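Here is the structure we will look at.
The other protein chains are all here in position, but one chain of the complex has been omitted.
Letters A, B and C mark the chains as written, and numbering starts fresh at 1 in each.
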Amino acid sequence: MAEHDLAWVPGRFGRPHGTPGLRVHELTDVALASIVARRGQATAAATAAERSFGCRLPDRARVELGHDIAFLWVGPGQWLAVTGLATTDLESRLAGPFAGVAAVVDQSGGRVMLELEGPRVRDVLAKGFSIDLDPRVFTAGRVAATLVAHLHVQLWQVDDAPRYRILVVRTYFASFWRWLGSSAAEFGGEVLESRRYVHTAPAAATQSCP
Amino acid sequence: MSDPSQSARLAAGGLLDRNDVRRFRFDGREFLGYAGDTLASALVANGVRLLGRSFKYHRPRGLLSAGPEEPNALVELRTGARREPNTRATGIELYDGLEAASQNRWPSLHFDVNAVNGLFSSIFVAGFYYKTFMWPASFWEKVYEPLIRRAAGLGKPPLEPDPDQYDKAWLHCDVLVIGGGPTGLAAALAAARAGARVVIADEDFVLGGRALAERLTIDDKPSARWAHDVVAELRSMPDVRVMPRTTVFGAYDGMYGAVERVNDHVAQPPDFEPRQRVWRIVARQAVLAAGAIERPLTFGDNDRPGVMLAGAVRSYLNRFAVRPGRRAVVFTDNDDGWSTAADLLVAGADVAAVVDARNPETVRELARQWPGVESIAGVVTRAHGGHGVREVEVRTHARATHRIPCDLLATSGGWTPTLHLTSHRGARPRFDATRAMFVPGDVAAGLIVAGAANGEFALADALESGHRAGVTAAAAVGCTRAVPAPPAGERESTRGESLWRVRNCRGKSFVDFQNDVTTTDVELAEREGFRSVEHLKRYTTLGMATDQGKTSNVTGLALMAERTSRSIEATGVTAFRPPYTPVTMGALAGHHRGRDFRPTRLPPSHAWAARRGAVFMETGPWLRAQWFPQVGDQDWFVPTCREVLAVRTGVGVCDVSTLGKIDVQGPDAGAFLDRLYANVMSSLAVGRVRYGIMLREDGFVMDDGTAARLAPDRFVITTTTAHAVKVYQHMHFCHQVLWPALDVQFVSVTDQWAQYAVAGPRSRELLRRVLDPACDISNAAFPYMAAGPIALRDGQRGRLFRISFSGELAYEVAVPARGGEALMEALFEAGRDLGVLPYGLEALNVMRIEKGHMTANELNGQTTAHDLGLERMLSGKKDFVGATLARRAHLVDPARPRLVGLRPIDPRARIAGGMHFVPRGAERIAANDQGHVTSVGYSPSLQQWIGLGLLARGPERHGEHVLACDPLRGTETLVEIGSTVFVDPEGARLRG
Amino acid sequence: MARRYSIFRLVGEALRGHRRWEPAWRDPEPKPSYDVIVVGGGGHGLATAYYLAKNHGLRNVAVLEKGWIGSGNVGRNTTIIRSNYLLPGNIPFYEWSMQLWEGLEQDLNYNSMVSQRGVLNLFHSDSQRDAFVRRGNAMRLHGVDGEFLGRDDVRKLIPMADFDNARFPIRGGLLQRRGGTARHDAVAWGFARAADRLGVDILQNCEVVGIRRERGAVVGVDTTRGFIASRRVGLACAGNTSRVAALAGLRLPIESHVLQAFVSEGLKPLLPCVVTFGAGHFYISQSDKGGLVFGGSIDMYNSYAQRGNLPTVEEVCEEGVALFPCLSRVRVLRSWGGIMDMSMDGSPIIDRTPVDGLYLNAGWCYGGFKATPASGWCFAHLLATDQPYVAATAYRLDRFATGRLIDERGAGAQPNLH
Partner (left out) sequence: MLIPCPHCGPRTHEEFTYLGDATPRRPDPADPAVETAFFEYAYIRVNPAGPHRELWFHAAGCHAWLVVERDTRTHTITGAAPAGRTESSS
């Protein structure tokens, strides 16, 4: 079930014929937490992450994948931890490892995560994202916090298909969804059934820790 | 006149698909044309010459050009909600079913009553209106202005909402090539071959520019063929994007603005497709290959339909295979005229003569080069023929005069490079005296001007220049792959001498056709002291029409230079501004119109509230429940009172998630908050909440809210809904810029938490039913202003705050937002027998007024802590933002309007926000104005209207009767001033 | 000396082929010294010179303009005139200006097309309504006209606005019928011609590049046309005020920002009055020539570039189409920018400066066109008498220190928010 208050109707939208240019589904049951390094402790926090989760915290606009958790860079000394929703809340899980080196704040309730792909996905995103999504510039593993249609979102390129994930503020989601729908309409889109978020452990060298 | 058989269509040639016949209507009459036509060329094909009326004198006008510079042929395209006034016939791609109508005429194009203006033209000279219409003063709005307004304007605007969609997008590239003529194509090809990511945009629907219009060859192919092949090659390259129908309309910092007419060439856009799309193009390098625009010549009645630019004549002949006249005279001051004559002859037209204004020797020499062309060394002095040229008067240099019958006069006054985009970022064009033209001045870094736009007119030069620009631009971004030699083209002769005007001719000599500016207007402006080109422009309106003077600016300033005996260089040129050609507001607005004008923010309980039938209202970005009507409710009154009473006597629930929430952590969190808030926060005990205010550095109140201490090094603070973003940024400023040494971390958790006020004497009872029984919320364990973690019966974890905006025993319960709806359901399920009601903003507002709590009406950025009765919160023991400037004498002046409570003396009387206070019995004048009512509400508890207000010396005046007046709406009410707290002043209820 | 304009003269000149018109103002050489120098040939500077001559008999006056007169903001604004202000420091001043507008053409013998077609401010929420009621009542108490319109009244006036599908529905409006527009350039030209007729020298292409002082007092200005002596120098240079004041060592509570404006292609009459959108920052009117003239908020960053950027263009068009959906197919013909002297509280300054003989008229933000006549009147009064004119007593330079701010928007000391 979708976790936002919008009718989530799987099926085609926009141009009804041909291959849909965009396929989109929601990733549900995502656990998120902000991590903010204490003063002067960013490196210590990165080390703490490596010790407990198998990867360092990224020091630039990328994602690092740990054993069962992903860390998205959001700003200097700030990250977003992403993993599947489990029984223990993420904030408590991170609190120990980051004690004394970073503040941890649960954000699991505040965002909706979408996953997007399809032959025209870049064209759809170009209607709102000001950053250059050309495969030579923005590659798998890159993340960006940016502005789309007057909204703040986070973009995460998962692979070279390309597959993207977008985190949208929950209370603004309805507006984002309208923008996405109208932007994809000319290429045709397909809403797929929502799926549970499942962490993919690092496979290729590109995304693992150095 | 019109002939559906396309009588002026040449039997062969042109870039047309003659199998694709398109039907269209102009002024109600049906015609045929072909795919590949513009409306203009199709009308030429059908022998239609009269297309419009001029702005001021309503002179009959036909086509002057074949491009975006067209000043005359503006039509209303399409009908109804899709009506599009002032559309240039030369830019309309012919589609099947097209409908267009002439404009600015009544009752018809052929018989236009307002043409009488022409009779008074000797009065209607430049700026005449500044000298008259002043008496009597009252006549301006009543008589003169309505007359002027009706007469002015061109097309009729649509009145209904536009049914089409618009789109916007970003585009990134290494090299943007603006213009797809020979220069642009050569540049794009070179840059792409060098390995760059290239975008080439052209506003035309076929790329090729003048290559489509001339009988020239490039690389041994007819030039149009060459253009076609190059485009095909470019399209086949993966890193090239070819964008026809795309005008780069502006050069801005860091980006170019372009508009793509995605679906203007069809009757209406296919489903799901936008009509137009605005692109923001981020290009590391750009090549401006925008070509050049030909200038008309200035002589008597040079605006007659059938007087056409020579280059346009060639476009019509060669690209569109239509003959704009059967018998032509060519009038020129450069070599272009001669090739025009040749093209006319090839197309089977008669060329009565080429009239060349240059000296007889030059003309004789050219005559030898162009055998078979009749020539005259002289000038055309006047064109005759009301709705179309019939004959022209010619004066030879030997002062002989002739009249030559003709139906087409092709004129060429030389070419002006299309420099517009070089000027958008502030650079001014430079006058090149030797070549007698404006060329690019100090162009912004990253922009290369090439080809005709750079004054390199001959085809061979243009190709070479484009090629060079492409190579240079690519190299500048590090793409240096070897590139083959530039395409080879002819080097046609571009010699000429500028003839700015023909002297001593009768009739009107137009400089700006659309705005009816003549040579006499320029003279008058000079005589009256409007000698700066910018004054000339504004006084005569030269260059201010929809074509922005593309054909007229240079002539106008040259005439001014001549009159003032200055050089053209010293005279200067008026500023070019975006857009290069007019752009629809719809395209610039894109998706953000109607309901999508701005994003809408929905609180976690929105869907739940919608199902309960809530009435919503816009508060900033949020849509919030205002009240919850029940069957039989007429308006807001009954539901609001019901909701207030529910809270005051039982229990109510309200979604307050819109408050800003910020999680603040770190060893210095307390110290940090002490600098942010005017009062002290570091002394707050864990598990407790405190109210606080923040000032701006200028000492005025910025915001208020609460801070709850969750742990020694962790707080969660709230801000008002309106100021959430501002406060968050301010905190980052304080942290990163002012006090970076503090070890504090904070993040916004506004969206993380659904937060509901559960208020009323039975709120504890209700909460107990949803909380895990292990949570002790008894008064002893969880007193007023307590805060702490909780667990719900369903296992969710959350937080509870014992704070009260309503003044009742109340809590705010917070859970992660995804559980917000479930919590709302649970509360209403559990509270059914308690009569729990949801309450909306109206009830919330009434109750906060009853308790004297403030919102944005009071915290309006103009009030100080003293004004609001919060002076005791300004700590004297520490520095905080605003501490110093809040002490300025005027900010603590007791005479300032300060917060009071008020209620009408007559309990049935109404009061309203925005009423002003005057002393009882005093005159209702400004001198007696003592403040205003900030908030009002109907208090069901007191059964009367109550309010808050800012009254001069207010706190000293409790008990006084003051008049609250509303002269704007003609009401006034005597009110009693008193405490701001109306209900439970001791605060017993909230502590209970 | 220039002769009066009238319809009779116009017809008479027409019969003579318009060959006898004289220059609207002379083009004199600078004299070595003047009693008063006004720096800035915009609306305010020219009006100041006119009233110095007319009200105070000071005719040995020069207006120094670095370019051509009217090249600044007076020639690039959206021409809205109104006196619907909120605060007591402002209302009397703007109302005085309104009254001067009402007799301006006859006074100047120049038709500057003052058009009292009305200014309608829309509101979209209850609190906005209350704020407008507060303002309307302040106006009425000052004797200024204002009317409260409900949604239906608004609909009658501007039926093509979005009443059905708006993100921020229109709930009503505040109408000042005496407000309206005036033809920007003609205001500058009319004051220039009238001042010139009274003997004022208008010196174009005469940029002030230095302010000479002796013993702390002004003795004259260095210009691109040489030194010109005067013991009284008034600055009326709008967006350039900080630069010119810096020549005398002053730093001011002013930032320069760019504001863009837009005009559409000419259209047959569509809008009956000036309309402002309350759910954003957008204002629009239709010029007598038919173009829709509109604008929004400033570009938000300090600038002297006299041009703006694309995001603001788009934002303004979003607002325009949101308010009037039919404008979607209307095309923007031209956009441009002006540099405004944004003051720290959003209100103007007409005052002496710490430098003897140097006077300041500045801080008009993007609302100084409507102020032109009163600004000139009050500044002339100050320059001639050394005393503030009654309607402008609040516009003191020291108010930032004392806290007697005039902050209509409550935005605080951040100019780009005013």
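By definition in this document, a residue touches a chain if its C-beta (ideal position, glycine included) is under 8 Å from a C-beta of that chain, and two chains touch if they have at least 3 such contacts.
Remember, it's a predicted structure, so these values are computed and weren't measured experimentally.
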Among the chains present, which touch the one that was left out? A, B, C
Which of B:506, B:611 or B:887 contacts the chain that the document leaves out: B:887
Which residue of B:879, B:906 or B:923 touches the chain not shown here: B:879
Touch as defined at the start, partner being the missing chain; which of C:36, C:233, C:254 or C:411 qualifies? C:254
From the list B:152, B:169, B:206 or B:255, which touches the chain that is not on show? B:255
From the list A:10, A:40 or A:100, which touches the chain that is not on show? A:40
If you put the missing chain back, which residues of chain B would it touch? 253-255, 280, 282, 425-426, 697-698, 725, 729, 732-733, 736-738, 740, 879, 883-885, 887-888
Hidden partner chain, residues of chain A it touches: 36-43, 60-61, 74-78, 130-131, 144-147, 152
Touch list for chain C against the chain that is not drawn: 240, 242-243, 246, 251-256, 300-305, 309, 311, 344, 400-401, 413-416
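Methods note: only the chains that are shown with their structure count from here on.
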What is the distance, in whole Å, between the centres of chain B and chain C, each centre taken as the mean of its C-alpha atoms? 23
Show the residues in chain A shared as contacts by 2 or more other chains, in ascending order. none
For chain C, give me the residues that contact two or more of the other chains. none
Sort out for me which residues of chain B touch chain C in the complex. 55, 81-86, 122-123, 125, 128-135, 137, 140-141, 145, 148-150, 152-162, 164, 166, 168, 250, 252-253, 255, 257, 278, 280, 424-426, 520, 524, 527-530, 532, 534-535, 538-539, 541, 545-546, 548, 575, 577-579, 582-586, 588-590, 592-598, 600, 617-619, 696-700, 702, 856-857, 860-862, 885, 888-891, 912-916, 918, 924-926, 928-929, 932-935, 965-969
For the complex, give me every residue of chain B touching chain A. 165, 167-172, 197, 271-274, 280, 282, 591-592, 596, 598-604, 606-607, 621-622, 657, 663, 665-667, 714, 741-747, 749-754, 797, 815-821
For a test of understanding, state which residues of chain A touch chain B in their complex under the given definition. 3, 5, 14-15, 34, 36-39, 78, 89, 102-103, 105-111, 123, 126-127, 129-130, 132, 134, 137, 149-151, 169-172, 174-176, 178-179, 182-183, 185-186, 188
